[in-house]
Structure formats: structure tokens, C-alpha cells
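Just dropping this structure here.
Only one protein chain is missing; all other protein chains are in place.
Up next is chain A:
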């Protein structure tokens, strides 16, 4: 019998044990090759098979699908589409792993549709018992139109059976799993007519790839792709993925049974607790509370240090630089404004440290899974969970992350409600107001009231997002469903380096993102607060001195009165006084009104604005921002401006109001209309105003 040489391609998702199978098949007979024009490594090994067959086994880079978006993924698709390649496979072995079969089968069904003989290897079967998984292999083989081999490369089970099966590759069905034309009948009929002798799915892949191939010339096809725009092609790709998952779900519903009661390993036990319908939420609640309590507790000392350092810097600048307008701008405008953002670095750092640890440890995926259950009850897609959770950092990337939601109405609802999620920009506002109006006391010995309030505000934002989604869902009559796939990674100890990189990157983005805006606004605010249009402003000293003639006031007291009088008659004072009637029912004075308006640029600007206004309005540069806010009183009533009623009112206002111009811009961009962002602005602002009004009127 003459020797036969065949090519066997090993393909699979990353981390399915593909290379272990490759090593089992080839032993030491392998070489690593960098092929011309390709910098991505692919390995080729040699394997002697039964029936006098020699195989070149090609270990290709791991990929999640055939929708290549990176160079290493394109290596796979390029080989599979190029019959002229000397390594073009006679048979493909798709390696999957028993714990993530659903996700792995997406790639399998795509490869199967290329009409090349394909074998499915289910690896890591030694974990089946531990995970309580049982498989109906004949059923799966029938549905997937393939042959399946159960392998444990760790325990060397199934490798010989795989070798034997490879030799029978000519008998393996090449029938596709999915009829490609079902993605879009009209479009695929056009393709079929234009290229009558080509495999439809191969054509589809060539048209839709994001990457440029090295060897494969697809110029001839590109004109055909003009019949659809890129975004239309993307939508069809998404539709294809949904159809594949529908097929996979239906297949696994019968072909795979998971008995969670049998799952005896640590991960499953932990999963059962962390995703439990009662314990799961309770644990999440405790974790959240621990985080918010720690944010307050651990940040106290560094925050006080930064706050007092900036107060001292402001005072030093005033004392050491030559007197004049620019010195005042630095001491009263720029330094307090920048201090107003930098003092929150410790809290932001701790927030991202905890979020990063939760993500790295694998717990966040369980939270997403838990939240998905809630979402569905309120008519939202599971895919909405990711934008809503990532909204805790910033609403802008979160709104952009809705792009993977296929259904337009679901996507629109998610875009509209995401700004309710408490973003990191709200944290400085919450932190300073909570610090002023909520006592730093413990109840039951462990529950810190400030931490508890912060957590309640996060829950309030999330709750409002879900409630709004529910209402919008009813109004917009949403009927379509989409699928949500979340990978449950193994639990692991967070890697210090990864955590630190995330913390540094996010904190830098917070400081530099808002920092430049705050700096610019501080300069403008200082100018508007230090200049005025009327004689009252220019003659403030004369007016106050003449009024104080009969009173026994110290020089410092007179200076303070002059500063306050000038501020009231400055440009910013006059602007603030104009809007005061609208905000006084909420318990705010004109200074808070100015801070609310300026914080429309970015919420963090609120604290910086107040810091600048209070610095201009007083002669004491050494006082910290928090002390200035704490001692600010209403000149008419003598009551503190930041009391419990006005504090709660402000917290509720910031919890619900859309105080972010960038969010409006990104909503406009994503919805391609001003109708939705303006509706979002009007609804959120009106709701925030009403809630703040009710809170103040009830609590004052």
C-alpha cells in the first residue's frame, strides 16, 4: 500500500487544550514555522496514522470565530479559504472543551459550513464527572453532522481514537450546519447567481472579513460587497451569530445535560452560592457595602492631606508671588479648582482597585449573570447588563458598548437609561456632600452611615435605570429577544500587575479627562467672579466701609464682607442671582446654582466650581474646600447652606440629572438624532428637579 500524506488543521478557541492535543498527536515531531508575510506563529507537526497515512498537523492560533478582527485570527481564515496553500487541510479537527461547549460550537458550526471534512474533539472530559455533565454523543453527531471524539489530553484518553478517525476523513459528511442563505435570502441569492460555482459561506466570509489577507486576493469580490454597506454587513454577521446560537442552544438542550447537583468541584460549589437567587444577591450586597465603606474609611487621611496641601499651596502662592490679577487667578482660581478634583484621587483609586479585583477574580462575570436574571424580568436584554455595569466607570464608553445589541429598540432603551448608573464623575459630588451632611457614625457597630448612603445612591441609580427601562419597554412595545452569552472564567487570584495597570489607567483617565475642563472652567469662573459690570462692584470697599462705620468690626471681618459683596455683584454673582428663584425651592443658593450649571460640562466640576467661588468670596486662603463648604451660611437665615435637607436634595439631583454634555453628544452620535438626547435631557433633568424638590420640602 502506498503512503498517503494529508494535512490536518487543529483549530479551536483559546485555552481549550488545543496545543495539548497537538503535542499528543505529534510528540516531538514538530516544527515552528514563520511563513512568508506572516508574523504570527503557527506550528506544524508530523504524525503517523494507521493505514499507512502520514499527516502534517497544523496547530493554528486560537480564535473565537471566523469573523477575523486581528492578524492572528486572519491566519486561520486565510488558510481555510485558500485551496492553493500547500497546507490547505484535507480534514479539520475542531478542539472544544467540555465546560464551554456552547461557546466553542460557534466556531465549529462556522468551520463546518466551509464544506471541508470536520471532526469535533471534546477535550478535558476528565472534568465531566466533576461538573455533572453528560453528553448524548449519537444525538450530537447527528445534529452537528460530524464525528465526535472525547479526549482528555491530560490523561491521554481518546488520542488513538482520534488518529483512527482522521484516517476515515473521506467518509465524514461535508454538509453545512447552517444554510447560509437563511442569513438573508435576497442577498445570498444575488451572491449565488453571481458566483454559481462557489460555496456561499466561503464567499460570505471573504466579503465580510475586517482584515486584509496576505495571500488571498479578494479584489474581484469587493465590488459585490458594495451592494451592502459595512454596517449592513455587520448587522448580517450579528444575525448569523444569533442564528448559530439558536441552533447550538437547541442542539445542546437535548445533547448536553448539566446536573449542577453532581458538580462537586470548588468552582461549581462557589458558582452555586455566588449565583444563587438569594445568597447571590446577599453576597453581592455585602461586597458592595464593604467596597463603599472602605472607599470612605481608607480615603479619609489621603483626602484630608491633599485638600489641606492645596489650601496651603494657595496661601503660599498668595504670599510669595507679587500681588496682582495673575497671582489671584492662580491662588483663587486655578489651585482651588484643580485641588477640587485631585482630592478625590484616593476614592477613585480605591473604587477602581475594587472593581478591578472583582473583574480579575472572575466574580464580576457572576454578577453580570445575576443581574441578567433581573434584567429579563424588566424586559431588557442580558446584553444590556454590560453597558449598565460599565456605566459605573463612565456612561460614554458604556453607551458605545451598546453597539453589540442587535435589536434597535433594546439598544435604544439601554442608551437612554445607562446615564442613570452612578458613574465615577458623580463620586466626588457624592463624597463631599455625604461628608458634610451625613454623620460619620456606625450603626450596629459595623455599618458606617456614610458608606451606607453611598451604596444606597449606587443602588438608586441602578434601580432607576431598570425602572426607566421597564417603562420605556412598555411604551415602545418591545417584542424581540436577543441572546446573551457570558463566559464564566475560572476563579483566580487577581494578578497584582493587571490590577495596578487598570487602576493607574482609569485614575489617569479620570484626572486628565476632566482635569483640563476643570482647569479651563476654573479660569473663566475666576474671571467672572473677580469682575463685575456695575459701580457696586467697583466701589464695594467704599460701600462696605461706610456701612461698617458705626459697627465694631475687625479688619478681617470687613475684608470678608467686601469680598462677599464684590462676589454678589460680580458677573457670576449676577448670573447666579438670576437663576436663584428657580433653585431656592430645592434649598440651594446662587453659588450652588452656578456650580450646577458649570458642572454640566462634567459633574466633577461641581466641587471645583464651589472651591473657586468660595476662594474668591473670602480672604481666607488657608481653609480647606470642605471646611469652607461646611461653614458656608445663608446670610438671611444664618443657617448652614449644606444641611441635611439641602444635602439630600443635592444628592438626589445628581443621582438623576443628566449633568454631562459628553453623554448627550455620544447619545446623539449613537442614535443619529437630537430627538433622543434632548428627550433624555428633559426627562432626567425634570425628574431630578422634582425629586430634589420633594426631598428638600419634606426634610427642611
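Keep in mind that, in the parts below, a residue touches a chain if its C-beta (ideal position, glycine included) is under 8 Å from a C-beta of that chain, and two chains touch if they have at least 3 such contacts; residues count from 1.
Convention: contacts and distances are computed from a predicted model.
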*Just by its UniProt name, which of "Carbamoyl phosphate synthase small chain", "Xanthine dehydrogenase family protein molybdopterin-binding subunit", "FeoB-associated Cys-rich membrane protein" or "phosphoenolpyruvate--glycerone phosphotransferase" is the chain not shown in this complex?*
"FeoB-associated Cys-rich membrane protein"
*Pick from A:196, A:324, A:445 or A:638: which residue touches the chain that isn't shown?*
A:324
*Taking the full complex into account, find the residue in A:234, A:267 or A:300 that is in contact with the omitted chain.*
A:234
*asked:* So one chain is hidden, and I want to know which residue out of A:501, A:661 or A:694 touches that hidden chain in the complete assembly.
replied: A:661
*Which residue, A:288, A:355 or A:517, contacts the hidden chain when the whole complex is considered?*
A:517
*Please identify, in ascending order, the residues of chain A that touch the omitted chain?*
69, 210, 230-231, 234, 322, 324-327, 329, 397, 400-401, 403, 516-517, 519-521, 523-524, 527, 601, 661, 665
